[in-house]
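Note that one protein chain is taken out, while the other chains of the complex remain in position.
Moving on to chain A:
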Amino acid sequence: MRALDRKMLRDLRKIWAQVLAIALVLGCGVMVLVGAQATQATLIQTQAAYYERHRFADVFAGATRAPSDVVAAAALIPGVAQAEGRISFQAVLDIEGMAEPASGRILSLPAAGPALNLPLLRHGRLPDPDRADEVALSEPFAEIHGLTPGSRLRGVLNGQMRDLTVTGWVLSPEFIYTMPPGAMMPDDRRYGLLWMNAAAAAAAMDMSGAVNDIALRLTRDADERAVIAALDQLLDPYGGTGAYGRARQVSHAFLDGELQQLGAMAAFMPPIFLIVAAFLVNMVLGRLIALERTQIGLLKALGYGRAEIAGHYLKLALLIGVIGVVVGWGFGWWIADAMIGLYGDFFRFPFIIRDWGTHALVVSAVLGLATAVLGGLRAVWSSLKLPPAEAMQPPAPPSFARGAADRVLGALHLRQTTMMIFRSILRWPGRAAITLFGVSASVGVLVMSYFIFDAVEQLGDSVFQQANRQQVTLMLAQAQPDAAVQDALTLPGVLRAEGAFAMPVRGVNGHLSRLTAVQGHFPDAQLSRLVDDAGRVVTPGPHGVVLPEMLAHALDIRAGDTLRLEMLAAPRSVLHLPVTEVIRQGMGQEAHISAAALFAAMDIAPQVNMIHLAVQSDRMADLNAAIKETPAVAGLSDWAEVRRQFDATLSENLLTMVGIYTVIGVLIAIGVVYNAARIQLSERSYELASLRVLGFSRAEVGYVLVGEMMLLTLLAIPLGWGLGYFLAMGLVGAMSTDMFQIPFHITRRTFALAALAVFVAATGSVLMVRRRLDKVNLATALKARD
């Protein structure tokens, strides 16, 4: 090994703690990039393979009742490779050992075996075509209830209570993410899927020779929009509820949203770490070169060329980069494994096709090494400019001169040790700025990650405390006259009942259209209300519709414009209504109108198809029992349960993510403050030792070192808050999907927590460096000049 290389390795060993601190920051960037991209790539591959192997359909449509031969007609639409029809309906389920009713969606299995959306049998067998009472259950639902093959459950099918026998457990590419209708979160305990043979389903629902659910598989070059339009036209006479592509299929859309968020994370976070790491390399290498200036002079005197000397220090920078990249790869893989495990369980992929993220490895390595080298360039350049004779002299004392700032400082009558702190910052503003930037970046990352809690809390508050204050919502099997609300009051424990009416619609503005629902709001509703993100209760006026921002945006429509609403259920009216208001609503997808205006426009009598209930908490069991025996009810939402699911799902996933970000944020703070303090100590050990000689105590001398770092930390905190504000805003943009927008509101608690975490990390780091001050030998420190 060449002597210079040996020197490099020894230099590296000498500053190992600083190198490690930089490598960890750099590694965080690499880790997030590799972890998120490997996870994303794996999930995308797994999803694609799952879809392919189980022939996940491309276009979906519902109808009230269509003759079976529309399926053959649909197969003839240009671009359609395959068409399949089935019967699908909601049912209330009664499961032994479960007080409240569950609900489920029953899907018919064609006698010849399904051609699209193939169910994957995990356990047991599929229902026998000759047995009318057999069902296969979705695995998560069956697993939670221990409904093994042979177990029995009861279901209200078309108003009739039926005994059903379980034959097996099934997974389906159609229901990777299973959302109960009207819910916000999957709820495997209270909602399941049941596959039943076609003849039995048709008999139960009185649908012989008819279908109400159609799926299409398209050819490679098909025009999805044209197919959807043709299918809509085909189903229109049969109560078609609007065809849609994968993008609007709930399970697919949520999975895609998750994948999109992973991509956003991979693009969004690493640059912050890489920039901080570049500055740190610059700082540390700059100091090392300053310390070695006499050696550089000597090397030059010995005949080493500029390129060799520059190469020597750049190699050191590169080595720091290599350590960071390797550390990042290791943790990235580890994180990817953990995340793939989490997602795999959550989505219940039957298999995982691991993608090692080779692309991410290469990109992260290039970025990581480039970061280290770019960070080192300026420091290396300064070493080259020194003529050898000058380089071999000790550096001139740093020059301080009086400026405007000194007059201000002078007027403050500060102690001289405090003055030293201020002068040091003023004398090296660039270095102070790097520390400031680094620490504020860590505050920013923490604000951004804790903000996620705020967002979820606000979402929860808005949905559960403001908008939906009912304990239970009953979904009626069919619309009923509004007198049904009075009947609901007679159910056990019901304190208040309010009707609601919703109908599937297609919103149309010019060439843009969107499948959604319209909600009719009754006057004086107290339980379920329309609330915007600011917590304001919105009451739709007597004319016109209120739209949430996302829907208005999708339709490119503004208040004052006219919206065409095509009702997708009988009597299939087409309304033209003015948009009276566009409101901010993170989860809002539906159009809102006063019930009276809706009924008048549709020319129908007042009716309800949902009833919201306020219930005495100790009578819930009685209510549940009564509802199980009420055929008019097709399903129900227990909002306490919905809230529990919401909190459980989010808190599990969020805690992991926020935990990782906290570690990352704190690592940046440690990396920056530790390095800055070490450099301070190295540059000023002579000066600080002098103070000790003059009779200053360890604490007083420590104050100069700790004081400067803590002052910078305190200054960085408000900057970090500002940075965090913008990062959170960017995150909202990157994470928002078509289905939902994160509300943007950061609480004081988040700002305070971020500041506290960074303050503690910075204090710990600087105190670690301060301890080295105790080890400085006073007598030798004064003799030795750099």
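Going forward, a contact is a pair of C-beta atoms (placed from the backbone, for glycine too) under 8 Å apart; a residue touches a chain by one contact, two chains touch by 3 or more; residues count from 1.
Methods note: contacts and distances are computed from a predicted model.
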"Cytochrome bc1 complex cytochrome b subunit", "Aspartyl/glutamyl-tRNA(Asn/Gln) amidotransferase subunit B", "Peptidoglycan-associated protein" or "Putative ABC transport system ATP-binding protein" - which is the UniProt name of the missing chain: "Putative ABC transport system ATP-binding protein"
Residue in contact with the excluded chain [from A:Arg423, A:Arg564 or A:Arg619]: A:Arg423
Options A:Arg125, A:Arg415, A:His576 or A:Arg771, residue touching the unrepresented chain: A:Arg415
Of A:Tyr238, A:Trp333, A:Phe464 or A:Phe696, the one touching the omitted chain in the full complex: A:Phe696
Identified contact with the non-displayed chain, of A:Val408, A:Ala752 or A:Leu778: A:Leu778
Hidden-chain contact residue, picked from the options A:Trp16, A:Phe351, A:Phe400 or A:Phe726: A:Phe400
Identified contact with the non-displayed chain, of A:Tyr304, A:Phe522, A:Tyr686 or A:Tyr725: A:Tyr686
Where the unshown chain meets chain A, residue by residue: 396-402, 415-417, 419-420, 423-424, 427, 686-687, 690-698, 700, 778-779, 782-783, 785
